[in-house]
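A single protein chain has been removed from this complex, and every other one stays in its place.
On to chain A.
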Amino acid sequence: MTGLLWAELRRFGVRPAIRWIAAAMLGHVALAVALTAFAPEASTLAAMLEQGQISFYALTSVFLAYVAGVLLVTGDAASGGTRALLTVEPRRGRVYWSKLAAAGVAVIPGVAAAYALLASGMYWVHARAHVLGGPPSELVEAMTWSGVRVLALAVFAAVGGAALGVLVRRWWVAVSLAVAWFLVEELVLNTRFPGDWFPFTNSDAWVRGTRTVLSGDGLLAVPLVHSALVLLGITVVLALLGAVVFRRRDVR
């Protein structure tokens, strides 16, 4: 299994599309930090963390991790690699789970680097302008935990993306589905139903570290574990569906 994982990671790493995705992650956060640097006094770092601006920037990296997971299992190179692996390792289950594991592991360095750049840049910009808005140690701790949650979410996203890629086989279908669901959830579903079970709402709450919902008693914070369970459940369901399909489907 380790050998399979290593082989998949090596194949994943040499694909040009993956390198472009990593560059996009870093470029996006660098741009966000640069834009903040022009007017650092507009908002303190503590306020940005509380209002979810940092999590918004981080979620872009999570989406790119999802795309990377999709690309790991779709396209000619991926199907050729799968065929080659299956001729030396005919156990399909092992091959499938190694792919999903590789997708989850492969996005960690890129997302971690991107979040580190984002957090350190924001801190530096606000510290330089003396607008941190709170004790530095608490801010660093909050940003560190936020980073850990972003990494976990990115792993879920990559694994879910790989599973969806196995299901639909085409990268553009999987990416379009994610974008379409985001738009529907933000523009339609969130205005009519409470977003307790929607993936993007829970992703945002997970990265932000808290979530406020309107209830009969006023604004209430939703515990993190709820969002974690929803996101984990969605990922597991996708992964299991993918496993069933991969075991039965012909390899092109």
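Keep this in mind: a contact is a pair of C-beta atoms (placed from the backbone, for glycine too) under 8 Å apart; a residue touches a chain by one contact, two chains touch by 3 or more; residues count from 1.
Definition applied: contacts and distances are computed from a predicted model.
Matching "PH regulation protein F", "RagB/SusD family nutrient uptake outer membrane protein", "Molybdopterin synthase catalytic subunit" or "ABC transporter domain-containing protein" against the UniProt entry of the left-out chain gives the name "ABC transporter domain-containing protein".
Considering A:Ala77, A:Val131 or A:Leu224, the position touching the chain not shown turns out to be A:Ala77 (whole complex). Against the chain not shown here, chain A presents residues 3-4, 6-7, 10-11, 14-15, 76-77, 79-92, 248-252.
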